[in-house]
Structure formats: structure tokens, C-alpha cells
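One protein chain is absent from this view; the other protein chains keep their places.
This part shows chain A:
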Amino acid sequence: MSVPRARLLDLMKAQCQVFATTFNPEGIRMGNKVLRQRLKGPALAAYYPRKLASIKDVKREFGPVLATWDDAEEDRFEYIEE
């Protein structure tokens, strides 16, 4: 029992409509595989850890409102005093 080609093509067409792919029975190269690829830029750009807020930034931002201490800065002052 053979199925006519036209009927198979109709089936393929319906398949393409349902799964939102391009109908291309001859297998012509349309470059759709490029469009199907996922963008890898965000993953690559997130490789190195980004700079977080430092104590200096917090001090500059909140100034007189928030009192905190900076160990490295205090060490530096001690070193200068010696």
C-alpha cells in the first residue's frame, strides 16, 4: 500500500505549520540552522566575576549617615603613622 507523494507533502506542510518550522521539501539550504542557534553572548560575557561595591563606594554613597570601618584603610593609616 503506497501513499501518494502529494499526500505526504501535505502531511509535511501540516507538520511545519504545527511545529512552526519552514516548509522545505527539496532540502534547499536556506540558512535556517543559523536562526535556530541560541545566542551564547550573555553566557560568554558572564565568565569573569564583575566588580561588586567596595567599602569606599558605600562610604562615598552614604557618607555621614552610615558609619562603617575600612580595615585596609586603617592599616594604611597605622603604617603611615609609624
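A few comments on the model shown:
In this section, a residue touches a chain if its C-beta (ideal position, glycine included) is under 8 Å from a C-beta of that chain, and two chains touch if they have at least 3 such contacts; residues count from 1.
Basically, contacts and distances are computed from a predicted model.
Think of the chain that is not pictured: of "Ribosomal protein S14", "Metaxin", "Actin-related protein 2/3 complex subunit 5" or "CTLH domain-containing protein", UniProt labels it "Ribosomal protein S14". Checked against the full complex, the candidates A:4, A:49 or A:64 give a single residue touching the omitted chain, namely A:49. Touching the chain that is not shown, out of A:6, A:35, A:66 or A:80: A:35 (per the contact rule at the top). Within the complete assembly, residues 28-35, 37, 39-42, 44-45, 47-52 of chain A touch the chain that is not shown.
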